[in-house]
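Only a single protein chain was left out; the remaining protein chains are all shown in position.
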Amino acid sequence: MITIWMHRRRILFLTILFILALILSLTTPGLIAGNKETIHIRGSGSTFLQLQLMAWMTLFHKVHPSITIEYNGVGSGAGQQQFFEHLTDFCGSDPPLSHKTWLEYKGRILQLPIVLGAVAVIYNIPGLGGHRLRLDGEVLSMIYLGKIKYWDNSYIKKSNPGISNLLPHAKIIVVHRSDSSGTTEIFTYYLYRSSNGLWPERLVGKDIEWPVDRTGRGLGGKGNAGIVSIVKNTPYSIGYVELSYAIRYGLDIALLRNRAGYYVEPNTTTIITAGENAARTGLLPGSPTGDFSRELEAIVYSPGKLSYPITCFTHIIIWAKYPLHKAEAIGDFLSWIVSSGDKHIIPGYAPLPGPVKEIIVRAVKLIKAGDEPPMKGDRLFFLALLPFGAIVVAIFIVFISTLLYNSLPIFLHEGLMVYTSSTWRPVENNPGAEAYGLLAPMIGTLEVSFLAIIISFPPGLSLAIMIEEYLPTGLKSVMETIIEVMAGLPTVLYGMWASLFLANYLKSDLMIPSHKALWFIPIFGCMPESPYTVFTAGIILGIMIMPYMVGLILDGIRQIPGKIREACYSLGMTKYETIRILLRLMRPVIIASLLLSLGRAAGETIAVSLTIGNTYNIPECLFTPGYTISSLIADQFGNSGFYVYMTSALYAGGLFLLLLGVITSSTGLYLMRRWKTSV
Amino acid sequence: MSRHRYFKDKLFKITVFLFAMAGITPLFVIMSAIVVNGGKTILSVGPVFFYGLPSSPLSSSPGGIGPALVGSLILMFLSIIIGYPLAFMTAVLAVEFPESLLGRFIDVLVKSLLEIPTILIGVLVYSLLVVPTGNFSAWAGAVALAIVVLPYIYTHVENALRSIPVDVRLASYSLGLSRAKSIFYVFTCEAKRGLLTAMLIGLARASGETAPLLFTIGGNWFTYFQGLSKPIGAVPLLIYTYTLTPYTNYHEAAWGASLVLLMIYLSLFAVFRRLSKP
Partner (left out) sequence: MNPAVNIADLNLWIKNRQILHNISLRVPAYKITVVIGPSGSGKSTLLRTINRLIELTESVRYTGVIRVLGRDIMDWDVYELRRTAVYVAQTPNPFPHMTIYENVAIGPILHDMVKDKADLDRIVRWALEEAMLWDEVKDRLDEKPGVLSGGQQQRLCIARALALKPQILLLDEPTANIDPENTHRIEEVLKRLKDEMTIVLVTHNHDQAKRLAEHLVVIRDGRIESSGMSGD
């Protein structure tokens, strides 16, 4: 039984558990049930793709009602991670898989471009009067590097001859993404490719350190939406967002100079042209099994008069093999995208050019239907175990809610008075006159428990010291067995013995003499009338709680590294001096043990109920009878049905006990754990 | 060493030993009180004590504890039937599927059951099982007991499963046995001793618990087992009830019953000890 003490965990959770348990119990049936008729495909990833996929899914679902597809826009990075951890069936990713990742999963995954998108450069310059700003890579680089300060800078004027006199002498507010983002990667990559070396390669990435921030004119925005709102509300600002956002929020979009030297705006034609030209570079693989990691090189700043320079593919990544039903469903979805999805592209995106679309067609053929994923048997076994877990969870939920539910009436009846008053007035047939205060038994509980730990502490500590420091191995195990027997001995035996045997001796040999000697101290101030008093209960509880305390202290002593003991002895210390040092080291453990024992003592019922005298009374003196909460419940619960509110009041008492337990044990276990990690 | 330090050292040792002895003395006093008083009762009543019915408070005979004894055995058995599989399966969940959320969670959850005062468990089972069904029953008592003993059994099953050597695990998996087969055919066989001690600890606990039975089993002192949905008696509850009465002959019976309970507990404990420390 000592092992049980050592393995107790924090009760601190008890309260949080309730909420967690609720969530769990709601999800468990879902895990087990799972409708066989409909097929659920789950995906997550790029936020860029989310709007388009949602548009497709609703249409697709009408054609294939048995297939539902779910998609969460969590970002490309998180999407890939969830996919590779098999949490989702597919992921949407703006950038293709890196070469390294592709190598790792080569042959097991299929990567397919699914739609074209573009990054738009947006600006907010009052007074341009409908004229479109023209920019190129070099100017944009200088703006984002912080080298161009004002909108009427000569470089900008040079690119915009028609409106050079309209450009204001105002500081440029440069807006960029503050979170890690594929959009940033594509944008910075464009700067790098198109600026003749002005934008360094080290500043290409999802999340970079923006040089313009150092000039104080840089602003970060979270997500596309963040950038949109900053640019919209900040005059003289410039930023970059996915085209669909720029369109939806009606922002001014700059024309960008492409590789062929033409200024183009992002629209379906210019985006598709960029995609077509990219496919001709030969940098794109022709198969979904290929490596797409050089794809940006092909599509960003691609050749062609009509190519928009910051164009990109967005991808879907799927496994090469799925369980049969899923394989079919995913194939259906992809085929549908190729055949019909194209006609439902939302503004800001563009359909794939023909040759790239072929990749999807090929992917559909490549998806294999395999067995269920490995470890199928284990999964089933796990599911078979779930109900047992659910029972335990249910016990908690039901217990705690019953406790709360049943104690509710008394709170409605008298509010928190139930814990602060000490009237106990059961009245039959007149609920309004009933009044129940738990103050007296609460004080009783604390008195008895404190008395118990005060009594059990000296022998408890001594036993622990003796077992660990003085006894030879053989005797040690004998002593441990004795402690275990004491810990497990039915409590009713302690109670009966105390009630029929010990109580009378206590009264005549201890209580009366101490009263006579110490009558001036209030707690000894009354003459014991009956052998059944708070004092008696405290003594017997102390005896019962002692082995539990020994276990806790022993657990602590055994954590002390041997080297400390060695160090003490090698300094020539006596055993006493050594132990004194060890005890000082163990002070937190001892406090924790006392707290845990206190919690344990407060909940004990039977032995207390047999010895405390069961009288409703605030025990100012130890030699009067009283109640503890638990003995009150044991004594009154049976006939509480005669009254309207008494049962509820007793439940409120139970709630107090539970809270007391939670507080003492969580503090105790916290101290214990903190100490254990410190030695 | 100075005489002063030597003296202090000795004094400390003596103090520690004195306190320690004072700490364990009650156990021996209690046991001998029970053996002497209980023995007196049993000897005076004779074997009827074990199967007889209680006597009237007005008579001078302590009477028997038959129905309570049978009830206790039935309750112990039932609580193990309910509690053991639950403890075993949840322990398997926690030990063999530590990567699952439920696996980690269930461990804390089961162990937290230890913190709920047993009287509360009794009261809650009363309002959940006794009130709706309209009568006290063996079932309600067994469920309450099962919940009380669950964390004890669980801890021992958990230790037993955790102590299965890596070698055995490897051997089992290298024969291509699935987790379920490994657990039920190989690991349970290897951990037999631990699993048995878990059961014994459960039984020992269940034999002595009183508070969970207070409002669940109703207490049948004069009639033997009548069915699982009927009230039933139990030795610890009988001791509790008799102790609270003012009748000497009932007190004598309580001593006798205590001796019986002590014997049940000690024998279970002895087997447990023997198995757990070979």
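Each chain carries a letter (A and B) given by its place in the written order, and its residues are counted from 1.
The rule we apply is simple: a residue touches a chain if its C-beta (ideal position, glycine included) is under 8 Å from a C-beta of that chain, and two chains touch if they have at least 3 such contacts.
Remember, it's a predicted structure, so these values are computed and weren't measured experimentally.
Colleague: Going by the touch rule at the top, give the shown chains the omitted chain contacts.
Modeller: Answer for the hidden chain's contacts among shown chains: A, B.
Colleague: Can you tell me which of B:51, B:77 or B:173 touches the chain that was removed from the display?
Modeller: B:173
Colleague: For a quick check of understanding: of B:186, B:217, B:232 or B:260, which residue touches the chain that isn't displayed?
Modeller: Spelled out, the listed residue whose C-beta touches the missing chain is B:186.
Colleague: Which residues does subunit B use to touch the chain missing from this display?
Modeller: Against the missing chain, subunit B presents residues 167-178, 181, 185-186, 189-190, 192.
Colleague: Spell out, residue by residue, where the missing chain touches subunit A.
Modeller: Counting over the whole complex, subunit A touches the hidden chain at residues 103-107, 370-371, 374-377.
Throughout what follows, only the chains that are shown with their structure count from here on.
Colleague: In whole angstrom, how far does the Cα centroid of subunit A sit from the Cα centroid of subunit B?
Modeller: The answer is 37 Å.
Colleague: Quick one: which bits of subunit A touch subunit B in the complex? Just the residue numbers, please.
Modeller: 1, 3-4, 7-11, 13-14, 17, 20-21, 24, 28, 377-378, 381-382, 384-386, 388-389, 391-393, 395-396, 398-399, 402-403, 406, 456, 458-463, 465-466, 470, 477, 479, 481-486, 488-497, 499-501, 543, 546, 550, 574-577, 579, 599, 602-606, 609-610, 630, 633-634, 637-638, 650-651, 654, 657-658, 661-662, 665
Colleague: Along subunit B, where are the residues that touch subunit A in the complex?
Modeller: The contact residues of subunit B facing subunit A are 1, 5-6, 8-9, 11-13, 15-20, 22-24, 26-27, 29-30, 33-34, 85-86, 89-90, 92-93, 97, 100-102, 105-121, 123-124, 126-128, 147, 150-152, 155-156, 158-159, 178-180, 201, 204-205, 207-211, 214-215, 236, 239-240, 243-244, 251, 254-255, 258, 261-262, 265-266, 269, 273, 277.
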